[in-house]
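Below is a slice of the complex: some chains, not all, each in place.
Each chain gets a letter, A and B, in the order it is written, and its residues are counted from 1.
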Amino acid sequence: MSGISGLLDVVMKDGVRVITMTDIRTRNSLSMKMLEALNSAVADDSSLRCILLRAEGNVFSAGHNLKEIHSGNIESHRAVFESCNRLMLRLRSLPVPVIAQVDGIAAAAGCQLVAACDIVVASDTSSFSTPGGSVGIFCSTPGVPLVRNVPRKLSSYMLLTGSPISAQTAFTAGLVSLVVPKDKLEEETQCVVESIVSKSRAVLALGKRFMYQQAELTEENAYKAGADVMVNNINMADGQEGICSFVEKRKPHWTHED
Amino acid sequence: MSGISGLLDVVMKDGVRVITMTDIRTRNSLSMKMLEALNSAVADDSSLRCILLRAEGNVFSAGHNLKEIHSGNIESHRAVFESCNRLMLRLRSLPVPVIAQVDGIAAAAGCQLVAACDIVVASDTSSFSTPGGSVGIFCSTPGVPLVRNVPRKLSSYMLLTGSPISAQTAFTAGLVSLVVPKDKLEEETQCVVESIVSKSRAVLALGKRFMYQQAELTEENAYKAGADVMVNNINMADGQEGICSFVEKRKPHWTHED
């Protein structure tokens, strides 16, 4: 186990990097140090197959650190939001899937962090909110992934009123991938992790990259680009191995290489 | 109370403008006069903090006035749709949140009007439809906010078949923010209004504007623009007041000024 004292525990096992936020004292607030620690912790390496992001305590993350912002200046504020943006975009550009495991409150930039992961598994007692308006700081950046994940009437409601939504509503709305009973959270998360590590790193990397890319194209252009991606995928080593294993009715042996 | 006889009642109290459509005779159809009355009623002024749009009777609005369209010509038709577009885009560009309170039928352009508000609170007996195809006029403009609020397979179903959906399905699909029992509608709407008027007008204005703006950018550009908006928000008067009040554990006193 490695980690950053008081902020993160980072454990790497069998290709899965489990990053646990441990700053219970600040409700895992996204202080400058926490953001930098997370940015470092999510670095890619070739043995990595999946990242699992979780938290100690009953708050996944309460969002930006308002005390730090209060004592800062424009330069430090800008640095915080740039580091935060870097983290969000890095999660998306990482070649491996990033799973958020949520068991508790995800508020403001904490809700943004959840929404910026690829897959979200939440306990049924979790809640999600963007309450920044109440303290005069509208959740504008949390709104970026929120409006891309949650239907407009609900995201507007969350942003303009600050009211929380339940895990069940978050599932219905599309903010979480799975909502499970609290006592099944570890088990269900593990199932998701296992289904990911059973696959080829190279194939998931290609697939994740195109998934986000094509979502910002017109549908016609997405299909055109998609045909190329499929042809390339079939003809890479793990594509060939996958099809052969299917036809030969055996387990595939991945190289995990592009 | 002011109003436009037979069309609208408009009441302003404590910064909340309540606009009630009262043209029960035409099922609150969006005639040229109704559209112009609504366009006037939603004008901004600096004391305004929230608009609540509701209706008398069991039809929120049945949509465009087909009798008027029948007796019109191309010029009058064009004028109707231009006025209607102006209203929809004005609701979105207003600096204050617009809440639709729906208790009954919202059909065709009436459904469009609902979908064009920021927040929708609906009674569980309400219904939503875009049945224009049945009378030879496809709900093309109602489809504009519909496809941006409701998943494609359901919006296609609504537009191509004209079949209504229930309030509960509308909530699941994302067309309404909250669905509540009919006898709780006033109370629940009031909660939403109160959470809005407890906040700074200037902060909500900035937040609402960016929320719609960023939704039409790529995610990366949205984050970039968002960092600027956050830094500006923190350094405006009500941003500073909000953070100070949080750190000092007291209620904020807003200036409501940009």
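One rule holds for everything that comes next: contacts are C-beta pairs under 8 Å (C-beta built on N, C-alpha and C of every residue); 3 or more make two chains touch, one makes a residue touch a chain.
Because the structure is predicted, anything quoted here is derived from the model rather than measured.
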Report the copy count for the entire assembly; 2 chains are displayed in place. 3
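Criterion: only the chains that are shown with their structure count from here on.
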Expressed in whole Å, how far the mean CA point of chain A lies from that of chain B is 32
Provide the residue numbers of chain A that touch chain B in the complex, in ascending order. 66-67, 69-70, 74, 77-78, 81-82, 84-85, 88-89, 92, 133-141, 143-145, 147-148, 150-157, 159-163, 172-173, 212, 216
Tell me, which parts of chain B touch chain A in their complex? 97, 115, 118-120, 148-150, 172-178, 192, 195-196, 198-200, 203-204, 206-208, 210-211, 214-215, 218-220, 222-224, 226-227, 229-231, 233-235, 238-247, 252, 254
